[in-house]
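Only one protein chain is missing; all other protein chains are in place.
Going by the order they are written in, the chains are A and B; count residues from 1 in each one.
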Amino acid sequence: MTSSTVDSARPAAADRRRPARPPSGRRNGDPVAGYLFLSPWIVGMLLLTVGPMAASLYLSFTDYNLFTTPGWVGLDNYRRLFDDDRWLQSVRVTAGYVLLAVPLKLAAALAVAMLLNQRRRGQGFYRAAFYGPSLIGASVSVAIVWKALFSDDAVVDRLLSSVGLDSGGWVGNPDFSLLMLVLLAAWQFGAPMVIFLAGLKQVPAELYEAAEVDGAGRARRFWSVTLPMISPVLFFNLLLETINSFQIFTSAYVIGGRNGSPAGSTLFYTVYLYDRGFTDFRMGYASAMAWMLLLGVGLVTAMLFRTARGWVHYSGDDR
Amino acid sequence: MTPASRAAGAATRRRRLGSVGWHLAAVALLAVILYPVVWVVSASFKPSGSIVGSLELFPQDPTLGNYQRAAEGMAGISVLRFFWNSAVLAVLAVVGTVASSALAGYAFARLRFRGRTVLFVLMISTLLLPFHVLIVPQYAVFQKLGLVDTYVPLLAGKFLAAEAFFVFLMVQFMRGIPHELDESARIDGAGPWGIFWHVVLPLSRPAMVTTAIFTFIWTWNDFLAPLIYLSTPDKYPLPLALQLYIDQTTLSDYGALMAMSMLALLPVIGFFLFFQRLLVDGVATSGLKG
Partner (left out) sequence: MAILKRFTRSLAIAAALSLVATGTVACGDDTESGEVALRYSWWGNADRADLMQQAIDLFEEQNPGITVTPSFQEYEAYWQKLTTETAGGNMPDVLQMDFSYLREYADRGVLGGLDEHVGTDLVLDDLLAGFDGAGAVDGTLYAVPVGGNTWSMFYNPALFEQAGVPAPAIGWTWEDYHTAMATIKAETGTYGGGNYTGVIYNLEAQLRQEGGALFTEDGRLGFSKERLARFWQQGMDLIEQDVVLPVETAVQIKPASLWVDDLAASDLSWDNFLTRYAGETDTEIRLGPVPSNNPGQLGQYLKPAMLLSTSAGTEHPEAAARLISFMINDPEVGRIFGGNRGLPATNAQRDAAELDGPLAAVAAYEETIADQLTQAPPAPPRGAGSIEAAFIRISEELHYGRIGVAEAVDQLFAEAEEILEP
């Protein structure tokens, strides 16, 4: 068997190899290498993240108004949250949004990625085209256009009426405005789609061939080969889409404004947080909101990691 | 014609029909999905006043005026300058993010050391805090260092693997690479760096390409960080310039906004088209053979 390092054909690479080392004991690990590789990350954490995170935690126990020295108020901010109707509303709106948008977006992303994973002509074009909505991003121009498309007597309204469905309006209807934003999120499935594609590319062709030889049909191949092999990226997408959806801001802010028009139906968590922190100068309160969000999403994340052990399969793991 | 070639002919015909069907389905799906994008394109040719509240897809009286105004730039700064600023930021961000995320991802995915789990949890937790509450403390840090109104605050995080999204992405991909390859490299005498450079990194190409693409797009479209840190207008990247078209207290120029958004989209599309070719299969599967 020839050396299995991929670029053994390049002699220059051999020169860069370190002098032969005894294989490091698996049990002891290799802290030097570990921390060396992590050093940029550690520096970044200390400088840019840990400090500000700690600061925001501290501020959540104060009445910080951005301009004057913060004064300690203990758990007051947190207590007031539970009396705050608008906060509760924002939690409801955000949770509803996440429950609808994430599955929809992931399903669309996986479906289209599988569609594009075949060797067809014009692959590159199709990939770019389906990625188009994500390229244009969650920008102001898109939000404006999206709002226009869902207005009364506009495209969506007319399409639905032609099949006899009437939502009673979208943009101006508090019962459907959230759905409009869910669709906007799902429409931008390009990012998870690209990640699914990358994951699909890593599935060795031999596995499919072997399954086919064994007589497995399309569906069987999907469940037994594809899904397990892409479970790492599926988990990644699930986790990150969930985390990101909890923090939706720009499109919500452009469409619903600081009040979550209409009638608070688009009052997302971060929109309310921003409103309180920056426009109301209640940064202490907003920081408390932020840490509550961290707790909530952290719980969801922990749960996801837990269940992951059941269904995520890493082909290269030494666990 | 032999029975074999007749069967082969039939199979080819079936494949072609299937191919045509596939293409038809894909195009139909695309039509629906790209409809809003088409709307933005067509809005960029509509006179500014008739964009908000307009119901028709195609402009009644198409105009190039929006593009003319967008191309003028603003406050004496040419629009090319905004493009250049965005390009510098995006390219540097890509380099920094790919490099630092790969390093950190490898550490989490492959190396064993005390505290790995704790640090991993810490890394994930950085994703959970909304950025709006971190802005002020982070700004204060850079202000003390005298680095506001430079690109340093915008890029520092990229070079220091501060984007947990990409570190985690790398981790997930690297964990999918079989350990047998590591073992072979180790037997040949490679240490952790050698394994990283010769085995893991090359096989992580899809992840790196994905990271590059996303980083480029997100940096290109990033509005908040440049807003907070940059004061001198000729350092503004595109999104900062774009928002000047929608000032509500004066006259909003939605036409120019759409036109400029279109123009801003071109380099992003170019970058994506170039890099997504690297996502093509071939490397991934061949590397796992033998």
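Just so it is clear, contacts are C-beta pairs under 8 Å (C-beta built on N, C-alpha and C of every residue); 3 or more make two chains touch, one makes a residue touch a chain.
Worth saying up front: this structure is predicted, and the values here are computed from it rather than measured.
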Task: Hidden-chain contact residue, picked from the options A:58, A:78, A:208 or A:278 - done: A:278
TODO: Return the single residue from A:68, A:118 or A:162 that touches the missing chain.
DONE: A:68
Open item on the list: Among B:34, B:71 or B:147, exactly one should touch the missing chain; which is it?
Closed with: B:147
TODO: Have a look at A:169, A:228 or A:296 and name the one touching the chain we're not showing.
DONE: A:169
- [ ] Go through chain B and note every residue touching the omitted chain.
- [x] 48-49, 52-53, 74-76, 88, 91-92, 95-96, 98-99, 135-136, 139-140, 143, 146-152, 155, 159, 202, 205, 227-228, 231-233, 235, 240, 243-253, 256, 278, 283
- [ ] State which residues belonging to chain A touch the missing partner chain.
- [x] 7, 10, 65-68, 147, 151-152, 169, 171-174, 257-264, 275, 278-281, 283
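As a working rule, only the chains that are shown with their structure count from here on.
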Open item on the list: Nearest whole angstrom, what separates the Cα centre of chain A from the Cα centre of chain B?
Closed with: 14
Task: Residues on chain B engaged by chain A in the complex (per definition of touch) - done: 19, 22-23, 25-26, 29-30, 33-37, 39-40, 43, 51-55, 57, 100, 103-104, 106-108, 111-114, 116, 119, 122-134, 136-138, 141, 156-157, 159-162, 165, 167-169, 172-181, 184-194, 196-199, 202-203, 206-207, 209-210, 213-214, 217, 221, 223, 239, 242-243, 246, 254, 257-258, 261, 265, 268-269, 272-273, 276-277, 279-281, 284-285, 287-290
Task: Of all residues in chain A, those that touch chain B in their complex - done: 1-7, 13, 16-21, 23-24, 26, 29-31, 33-35, 37-38, 40-41, 43-45, 47-49, 51-53, 55-56, 59, 66, 112, 115, 118, 120-124, 126-137, 139-142, 144-146, 148-149, 151, 153-155, 187, 191, 194-195, 197-199, 201-202, 204-206, 232-233, 235-236, 239-240, 243, 247, 249-250, 269-270, 273-274, 277-278, 283, 286-287, 290-291, 293-294, 297-298, 301, 314-318
